[in-house]
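Quick notes on the structure that follows.
Every protein chain except one is present and positioned as in the full complex.
Now for chain A:
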Amino acid sequence: MRPNWAEQMSEDDEKQQSPPSDLEFTSNKARNCNATGSGSGHPEFQPPYPDQVLENVLENVLHFVTSRRDRNAASLVCKSWYRVEALTRSELFIGNCYAVSPRRATARFIRVRALHLKGKPRFADFNLMPHDWGAHFGPWVLAMARAYPWLEKVYLKRMTVTDDDLVTLAESFSGFKELVLVCCDGFGTSGLAVFVSKCRQLRVIDLIESEVTDDETDWISYFPEGESHLESLIFDCVECPINFEALERLVARSPSLKKLRLNRYVSIGQLYHLMIRAPQVTHLGTGSFSPLEVAGQGDQEPDYRTAFAACRSLVCLSGFREIIPNYLPAIYPVCANLTSLNFSYANINTEQLKPIIRNCHKLQVFWVLDSICDEGLQAVAATCKELRELRVFPIDANEDSDSPVSEVGLQAISEGCRKLQSILYFCQRMTNAAVIAMSKNCPDLVVFRLCIMKRHRPDAVTGAPMDDGFGAIVMNCKKLTRLAVSGLLTDKAFDYIGKYGKLIRTLSVAFAGDSDMGLKYVLKGCPQLQKLEIRDSPFGDAALLSGLHHYYNMRFLWMSSCKLTRRGCQEIAHATRRLVVEVIRSADEEEMGDSVGTLYMYRSLEGPRIDAPKSVTIL
C-alpha cells in the first residue's frame, strides 16, 4: 500500500527518499516541470529561460515557507521544487538521528543555519535503555563542520554530546549563536568552558534537564570579557557550584539578557544581586531560593520583594529548588503578570500556595508538586482561567505512597480551567467520572497524560477498569494528539483509542491491556501514529506483525517487557529493509529462550547503524 505522499507529511523529513523513486516522479514529469539531473522518460521541450525565472521566483517564495511540513510538501511537487526547497531550507529538523545519516542530510540540504536533532526515545529517561546505547552527536558535528560553515543554531534532545563535540562546535562555526541541550549527557564543565570561551557571538546557551559532569572547571568565568550578546543563560540542571562573582560580572555586562535560570547553588541572597543587575529579565529561574546560612536575628536581609517588583517584564518564573517558604511572599509583585510558573521543585503546601496563586490570573503554564493537595488544585482552578498547561508531579514517586492529589483535583481543574490544552497528572487514585468530566469540560485538550502510579489500579470508587475514562477522552477531545494511559485497562480501552483517536501521534502505554487485540486496535485505527511506546503489556508477535503496513510511517515503536519473541521481531526485520529492528538486552536480565526484553524499531534510510553497543542486537 503506497502511502499517500501529500497526506503523509509528518514533521520529520527523514522520510524523504532522496533519489526520486519510480512512479510518482515519472508522472510528475509530464506536468511541465524542469527535468534536471537524471535522464529518463520522455524528452520534453522546455525553453530554459522561463524556467530559470521560475526557479528564482520559487527560491524567493520558499524563503517565506518556514513550516517544515509545508516544506516537505513543497519538495514533493516535482524535482525542480525538490531541488530549490533543498537549497533554501535553513532549519533542518531530524526527529531520529539514526533515520538518516549526516552525510545524506548534508548532501541534500546545503545551506542550513539551524539544526534540530533528536536521539534516544523517551523511555531512555527512565533507565530503560543502556547508558551507552548511542545517539552520538560526534558524527553530526563533524559532518556539519565541513558542510555548514555558517551554522548558527543547534538544538539537541536526548543526544550524547562529548566535551570534544563542544570544542568542535565552538571552533568550526565562527558565527555560532545558539546552543540548546535538552536531556543530553556525556559532557562536563570543562567542555562548556571551552565552548563559551570560543563562541564570541553566543546569544543563547540553554542546558535543560541535562546531565553535566562536574570537572571542577569554573566555566562561567570563561565567557570572554567585554560586552556579551547573551540573551539566554539557562543552567538550572547543572549540579555543581558556580563562581558567583564571575556570574554577577557576566550578567552585568549582558544588557540583552532576557532569560536567566540559575541552579540550586545560587542562594537567594545571590539571586537578589543578580536581579538588581538584570531587571529586564523575562524568564527567571530562581536557584535555591533559600539563604546560604540561616540568617541570625538582626541580620539585614535584602528587600527581595522590591527586587521582584523591579522586574516589570517578568513573565516566567521557575527554580525554587530548596525553597524556604517564608521567602515566597517576595514574588507577590510579579504574580499578576506571570504566564508561566514552575513550582515543580518547591515543596509547598496548600496554605503556602493559595496567596500566590490567587493573584496569577494570567497564568497559562503551571508545573507543581502534589504537595499542594487537591485543595491547592481547587485554588488553581478558581483563579487560573487562562490555564493551558498543567503538570502535577509527585513528591514521593513511589507506588505505595499516599498521594495527596486525586480525582477531586482533576475534577476541579476540569471545571475551572476550560481552556486547558495539555495535562500531565501523577496520582495514586482516580475515577472514570473525573476523567470523563475533563473530556467534556476541556474540549481543547491536545495532550492528556494521566499516570496512576499504582499499577493496574481500577476506578477508586466503582472498582471498574479505567476504560471508559480514556474512551471519553479520545471521543470528546477532538484535537487530541498525545495520550498516555494508566490504571487498570482492558482491550476495550484500546478499541476506543483505535476508533476515536484519529489524530493521535504519540501514545504511551504501560501495564495495560489483555491480549494482542489491544495493540491491533491501535495499529489498525490510528493513522497518524508516529511514536508508540509500550512497556509491560501482554502484546505479542501477532500484534506486532499486524502493524507492518504502518511502521514506515512512524518515527519509532518501543516495546519492552511485552510478549515478543526473537522470531517475531526477525520476521519484521526480514519483511522490510527500511526498518531498523533493535533488540536490547538489559544489563541484569537474562532472556528466557526466545523472548525479547526490549524492541526498539524505527524507519531509516541507512540500515543498521555501526555504533551499537554490545547490549544491542540489530536483526
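The rule is short, and it goes like this: a residue touches a chain if its C-beta (ideal position, glycine included) is under 8 Å from a C-beta of that chain, and two chains touch if they have at least 3 such contacts; residues count from 1.
We adopt the following convention: contacts and distances are computed from a predicted model.
Chosen from "Auxin-responsive protein", "AP complex subunit sigma", "Origin recognition complex subunit 2" or "COQ3 protein", the protein name that UniProt gives for the omitted chain reads "Auxin-responsive protein".
Residue in contact with the omitted chain (choice from A:R71, A:R321, A:R429 or A:R482): A:R321. Of the candidate positions A:C237, A:L363 or A:A460, contact with the unshown chain belongs to A:C237. When the whole complex is considered, the residue among A:V141, A:C451 or A:L489 that touches the unshown chain is A:C451. Between the chain not shown and the residues A:P130, A:G191, A:G376 or A:P394, the one that touches is A:P394. Chain A meets the missing chain through residues 123, 125-128, 209, 211, 237, 239, 293, 321, 344-345, 347, 393-400, 426, 451, 453, 455, 510-511, 535-536, 586.
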